[in-house]
Structures are given as structure tokens and as C-alpha cells.
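Just one protein chain is left out here, and the rest sit where they should.
A and B are the chain letters, set down in written order, and residue numbers restart from 1 in every chain.
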Amino acid sequence: MKYRSILAAAALALASAPMAQAGRGDAGNLNIIYWQAASILNPYLSGGTKDIDASALILEPLARYDENGNMVPWLAEEIPTVANGGVSEDLTTITWKLKEGIKWSDGTDLTADDVVFTANYCMAPDGGCQGLAAFADVANVEALDPLTVKITFDKPKPFPYGPFVGATTPIIQRAQFENCVGAKAPECTEQNFNPVGTGPFRVVEFRANDVITMEANPNYRDPDKPHFATLTFKGGGDAAAAARAVLETGEFDYAWNLQIDPAILSQMAKGGKGTVISAFGTAVERLMVNLTNPDPALGEKRSTLEGGPHPFLTDPAVRRALSLAIDRNLLAEVGYGAAGQATCNVVPAPAIYVSTANDECLVQDIAKANAILDEAGWLPGPDGIRQKDGVRLSILYQTSTNAVRQDTQALIKQWWSEIGVETELKNIDAAVFFGGDQSSPDTFQKFYADIEMYTNLFDGTDPETYMKSWTCEEIPSPANNWLGSNMPRYCNPEYDALWAKLAATGPLEERAEIVKQLNDMLVQDGAMIPLIHRGRVSAHANSLTGVKLNTWDSEMWNVADWDRQ
Amino acid sequence: MLNYTIRRLMFTVPVLLFISFIIFLLLDLAPNDPTGNLPMTIPPEVRQQIRESLGLDQPIWVRYLLWCKQFFINEPLNIIEQWFGIQIGDGDRLRVRSWATRSPVVDLIVERLPQTLWVVGMSYVVGILIAIPIGVVSAYRQYSWFDQIGTFISMVGFSVPTFFTGVLMIVIFSVWLGWFPSIYDTTLVVEDWASFMQQVRQMAMPVFVLALFNAAQISRFMRASMLDNLNQDYVRTARAKGLKERTVLLVHVLRNSLIPVVTVIALNVPQVFGGAIITEQVFKVNGLGQLLIIGIQGADIPLVQTLTFIFAVLIVLFNLIADILYGILDPRIRYD
Partner (left out) sequence: MTDATVQDARQSRAGRSQWADVWDQFKTHRGALLGMGFFIFISLLVIFGPWLWDIPPNYIDIRAKNQGPSLAHPMGTDQLGRDTFAQVLAGGRVSLLVGVTAMALSLVLGTLVGVLAGYFKRLDGPLMRLTDLFLALPLLPLLLVIIMLFRDTLRAAFGPETGIFILIVFVIGITSWMQTARIVRGDVLSLKEQEFVLAARSIGTPSHRMILRHILPNVLSPIMVSATLGIANAIITESALSFLGLGFPSDFPTWGRLLFDSTNFMTLNPERVIWPGLAISLTVLSVNYIGDGLRDALDPRIRGR
């Protein structure tokens, strides 16, 4: 019933809207497959990439990042800066001006009230808003006039582009969500499944965790766009199946996140139906080195600062040798193909932040690694495993379950065996490993292992909050319920001081210099062994034009420009 | 028999309540977490707030009782309201809501039932229809070429998992031949011949893969059971009486051989509703099996609890039906 009435309304709207222009809707249907299905269209209630990307077709932020990581105004007239007066001199306020004449898909006007409401919606207590991190330090959001919004922060914000920039914090309509604030947010199924947006598409039918049917938004600001009249956003299956549907059978036009063996992907691409595309953001696959002792005998104190230092990983020679024994280029080639590059840095992008001080590790040198260990007194025992003072170099190496990660584990285990280090591999289901369940011993925060591997990244282009992850106060421990992101338990007062300096520094060049120093400290002190700078891989049909793969924002950021040849 | 059935049905209520509590306990103990699959950019403090907003900070018995209230009181009331169009109370009741989609679980299940019943249900029907004749003939002509080939195919069908046969089918029939779509369209509405053919084409591969697997299993039990009965005295008696071979086989032996087969089928019917997780995943059918696996991966406790409880009800129910069928197939079995 509901479905039919929506259709009827859509037909009416389409009939009454000025349909004369060429362009809008002339390219037919667009088929997109995400192998993880979207479960909700409200990005504030689900931070999953699939949900954010699906909602990015409908909801839009004030500003976005383009494919090169530059900020571009979206619903706003321009990017506020200190130079144009949009950001106050003391860096505590930012004032956004909305573009004129933007309408919601129901025909009403977008106003500053909607922006203020969106902020209050996310910051309401008990709402469980998943984009809350973007609103850190926000004291107040107010509408100065129908098209002007002023955000005030608690303290100077050298980088004030947290709220409403990028796909995680788009503007939602006040009229629609007014009664859905705080604890009531999850109960608004109708709103969460059919949000009214300013974007190029609007929902016709939403089937949670399955498929979304959309149609062009009749009130979209550009009368020629979007080029597609309807859109199908299908979910389910696995990455290989999604790749097959675009590259081999041609059933779909766009497939997301194709993390599969590069050899298979390139063979599928030979089908000639589609193109594999990749782009690099800030994601780095790295080894976290446990600097504390994970010995089960320590009980509660296991893997905490109180439990004492790690028996051998605190030796810089061991960490350097472990890093040198790894052939990162080979790992990238075998596991990631075009979507991976060897890196020795924790911050691999944007270019201005990238350090070159650690590039020693780019070339594998087993002989040198062996020499370093010999020199440090770690000598091979009768079983070929190096030891010193009764301590054997035996490592428990854990990661999440993922075909590429298990291949990487196998390769690294072999290289480490060549320098006399014994490795036991362990892989844990991702929902357990990355879940914060207090009772589980297998979470990445508890880190009951010597080495663990996963990818970390930061949103947007500013690494300030990301670099905070490795300050002393971020160390997970029983005292803070294991909440914290400093997995290596790296605690260095110098690092903390330097980070504080970063948070207080405004000019970009100076900030970049500090970030490089922080990065070098982390790598040279051996808290982390970076491996691969990971890109995103997607594929689109050859007939689809206008796709610009963007790792700084949602992949769907410019879907309005997509067209069919 | 009626007495027995009523007694069993009454006993079922406490059993199901107990099962529901055990399931809840199990899901609560399981170490996966609803925030586990979120991107790394969401900081730990925000994750903690998300968990609190889901009510995870409350003690387990509070959450269990809440679920019981929502499932046993609120949901049935809601269904009654919808069916009869009446209003009971203020109508503002908390329903069982999935954590991932924030929508009522019952609605999700209703949305998924059609594709699961079509694909998985059809595959069971097809499986049973081919398994029983194969089992009968293989037993009657034991060690004939028909039996040998049947054994070989069913063993291969059972021992090669569906994650492999499914992908193999897709590669052959979707990629190379282009006969069938590799992705199931759940929004397809059958309204004319063309869309009916479309539905048949998209069902062909998943139904075949599942039917092969089911037929393999059922035909083995059928064959074994037939073999047991073929040598019984009553068969010799029937033949000696001069009954037609056909009657001996289909009336006497078949009926007595059905007990293990009925068990297997009864055990499998609830699984029809449970969907076939791997097959649904491979062919992107997105039925109940896929809903369940997504729920489990995302530690969506209300969703998984509700789904598994409904399966539990079906399992208990169908086992009761199997017990009653035993009595009908073999009148000597008495429960009283």
C-alpha cells in the first residue's frame, strides 16, 4: 500500500516538475552492488561505510572532499577560512553560508534551522549518534539568519571542519526528524528508511539489508542532473561475486570495495565489460607491537603497563630486525595489487604530511636483520630460534579473519623464520576482534598477543585526532574498560607534549612539520611497523562515465555527474 | 493419540521459554559486539555511547524480560491490531527492534519470507521428489548400475559443499553461457509470463544446488531403510500371498521404510524457514538465512534472538508432527 502511494506521489511530482530539460533521467537505470548490504539510511545511526555511502545518494553535507582531498563547498557558498572571515581570528567559531534556493526532495526550502537541528540531533544524549566524533568540542550551533550558521567551539580549533564536512555528517531535514531526537531516534523507522534529502536521488522502496530502489530527486538543484532516472542499490554476497557481476556478467554498473586476490581481479577485468579503479587515502595496514608483557601468567595485569615491559619486543634491535625482514613491495603485490603500496609511515597521505625519514624499511634486507640481531646478542639456539638469557624470540601474531591478511601472515611468518624468529599465527573473527566486548580475550584492545595487524586510517585530511591515538592517556587498560586506541601501549612524554603543540598550532606548514615528527617518533621507537598504504578498489561498467573514485569522502560523492555513454 | 498431542503441546510452552532463555544467555555471552564492524575512525568513547544507547549496559535479566514482554505481548497485540484494524490501548508499544536497522524485526522477517520460501522451500520439494524414487529404485535394484550411479552422485552431491557448487554454477551458467542471472532480484513481481520466466531463471541455480544437497541426504536414508525392510518376513509373506510386486513395494515396504525419512524431512522443514545461509549468500537471495548471518556478524541480539526463537518453535512443532506421523505410519507405536 505504502509503496503504491509513494509511487503515485512520485508520478504526480514528476508530472508537475518542469521535465522539459534534457539530461535528467535520460540514462535509464543505474545498478550499484555493495557486497555488504545497507541496513539503514540514517548515517547518524549507523557509521558503517555501506550505510554512509547509500545515504550519500540522498543526504548532503555543507562541504565535501574531492578526489584529491581538497575541500569543496557543497550546500555552502564557500569554504569559510580565516582569510575570508568565515573563521574567527581566535579560531573558536566558524560561520557557514548556505547556497540559495536549495530545496529538499519534498519541495520545501533548506534553511539554517535544518543545520542547527542536525547538530542537536547528533549531540542529543541517549541518541547513540555514531558521527559524534565530528562534533567534538562543539559548544553551540546557531542560525544567524535563514542561510547562515555559526558554530562555536569550546576552545580554539585550528582545524574547524569537523561538523558538516564529508559524508559522515550530512544535513537531515528538521521537519522530518523533529520527533526523533535522543532516545526516540531508533524508533523512527519510517524516517530512517526514507530520509528526505537535498541529494540527487530519493528513496522509492527500502528493504533493509537487501536492496534500495531510488529515483531521481525532482527538486534537485541542477535541472540536468542526475542523469539516471532510477537507481538500484543491491547488497549481499561477497567481494568476488560483486566483482563478477560488474566485470564478467555485466549485470551491474558499479561494485564497491573489491578486496580480493589481485590475480583473480585482473583475470576478471579481462572480460572487457568493466574497469577496475583504485585510489589511495590514509589507510595503512600495520603491525602493532605490544610493548607490554602479554604473558597469561600475569592474569589481570596481562598486556598492561603494570604488567611490565615485553620480554623482547622492547629491545629496539628486535623491532628493527622484524621490520627489515619484511618485503613490503611483495606483500603489496601479492595481497593488494594496484590497491597497495609499500610504506614506512603511519601517516601516508596527504602528501604534505608524509615523512621520508623512515624509508630504510622499503627494501627487505634479511642479512642486515640477522646482523642486527647477532650484534644485539640474540643468538640462534639449538632449534634455530634466537634467544638471549633464556628468552626465545617466539611471537604470537594475531589479526582478523580475511584472506589477504592470512596470506600476509603466512609470508611474514616465513621471513621471520629466516631471521630465527618463531611465529604462531592466530586469526579472529572481525566482529570479535574489533568488537569491544569486555569479556572476550580476543579483542584488539586487550592485545593478548605479541604482534597484531590491522588497518587504521583517519577521516578527511587532518590527522590531529588520529595522532592523539598514541598518547599515554589513550592506552587501553582495565581501569578505562579497555577503551583506548593506543594498542602498542606506547607512552612517551615527549610525544604527548608534541601532540599538545599540534593541537594549538594553526598554520598548515607548521602543523605538517609536527605531524611528520610525531610519525617518525612512532615508527622509529618501534611502536608500529607500517606495512602497506592501502587504497580502495572498486569497479565500474565500461559504459558508465563520470566516476571519480574518492577515498576522502563517500564513493558516491559525485553520483549526480555519472552518466551512461 | 489426541491425548498425547495435547499433553505434548502443553509441555511445549515451558520448554520453549527455557530454550528462549538459553538462547538469550548464549547470545549475551558471545564475544562479538555490535560496534565491531564500524569503521576505525569512530573512536572508542563513541562506541561505548552507542553500546549504552542500545541498552547493553543493563543487566541481562532486565534485557531478557524486556525482550519477553516485547515479543510475547507487544508483537502479538500489534499483529491483532493490524489484522482486525482495531486499536488496543494507546498503540504506542515498544516492538522488538533490530539494532542494525532500527526497524521492527517482525517486519524484516515478513519482508524476507517470500524469497526464502520460494527458493529454499522449492528446493526441498524438488529434493524430496527426486530422492524418494531414487532411494526406492536403488534399494530394489541394489548394486545395479542405477544404484551405483545414484550412490556416486549423491555422495559427491553431499560431500562437495554448496559454497563450491554454487560458484561453479555461476561461473558456468552466468559467466560463460549467460543463461541465468548471478544475482537474485528480490523486488521482482511476478505478474505476467515474462516476469514469471524471469523468476524461474533466477531461481533455477539456487534451487538446483540446494535440491542436489538435500536429495543426496534423503535418498541415502531412504535406500538404507528400504533395504532393511525388503528382507523382512512380512515382505516374503506378502509375496507368498501372491500380491503384485508393485503393491508389495509401494504399499508395504515403502510405508514401513518411511520412519527415518520422515525424521529427516521433519528436521529439515524448520530449516526451510531458516533459509540456507551459504546458498543465499552465494546467489544473493537475501532471505532469512542472510538476515540471520548478518545479525550474528553484527551481534544484533534482538534480531538473532527473535529469529532463532521462531526457528525453535518450528523445530519443536515439526518434531511433534514427526512423532504423530510415526504413529500413523506404524500403528504399533503407542505413546500412551
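Just so it is clear, a contact is a pair of C-beta atoms (placed from the backbone, for glycine too) under 8 Å apart; a residue touches a chain by one contact, two chains touch by 3 or more.
What you are looking at is a predicted structure, and each value in this text was computed from that prediction instead of being measured.
S.K.: Could you tell which one of A:Pro316, A:Pro441 or A:Gly546 touches the chain left off the display?
M.R.: Once the missing chain is taken into account, the touching residue is A:Pro441.
S.K.: From the list A:Ala183, A:Ala403, A:Ala479 or A:Ala500, pick the residue that touches the absent chain.
M.R.: A:Ala403
S.K.: Where the complex has a chain not shown, which of B:Asp57, B:Glu245 or B:Asp330 is the residue touching it?
M.R.: B:Asp330
S.K.: May I ask you to list the residues on chain B that touch the chain which is not drawn?
M.R.: Within chain B, the residues that touch the unshown chain are 11, 15, 18-19, 22-23, 26-27, 29-32, 143, 148, 151-152, 155-156, 158-161, 163-164, 167-168, 171, 175, 217, 220-221, 224-225, 227-228, 231, 259-260, 262-264, 267, 270, 292-293, 296, 304, 308-309, 311-312, 315-316, 319, 322, 326, 330, 332-334.
S.K.: For chain A, which residues lie in contact with the unshown chain of the complex?
M.R.: Considering the whole complex, chain A reaches the absent chain at 240, 260-261, 263-264, 267, 296, 330, 334, 400-401, 403, 406-407, 409-411, 413-414, 424-429, 432, 439-442.
Here, only the chains that are shown with their structure count from here on.
S.K.: Could you list, by residue number, the parts of chain B that touch chain A in their complex?
M.R.: 29, 31-54, 97-98, 100-104, 107-108, 111-112, 170, 174-175, 178, 181-183, 185-187, 281-286, 290-291, 294, 297-299
S.K.: Across the complex, what residues on chain A touch chain B?
M.R.: Of all residues in chain A, those touching chain B are 33, 37, 39-40, 42, 45-49, 126-130, 132-133, 168, 183, 185-189, 192-193, 205, 207-211, 213, 232, 234-238, 241, 244-245, 248-249, 251-252, 271, 429-437, 439-440, 442-443, 445, 454-459, 465, 476, 481, 483-485.
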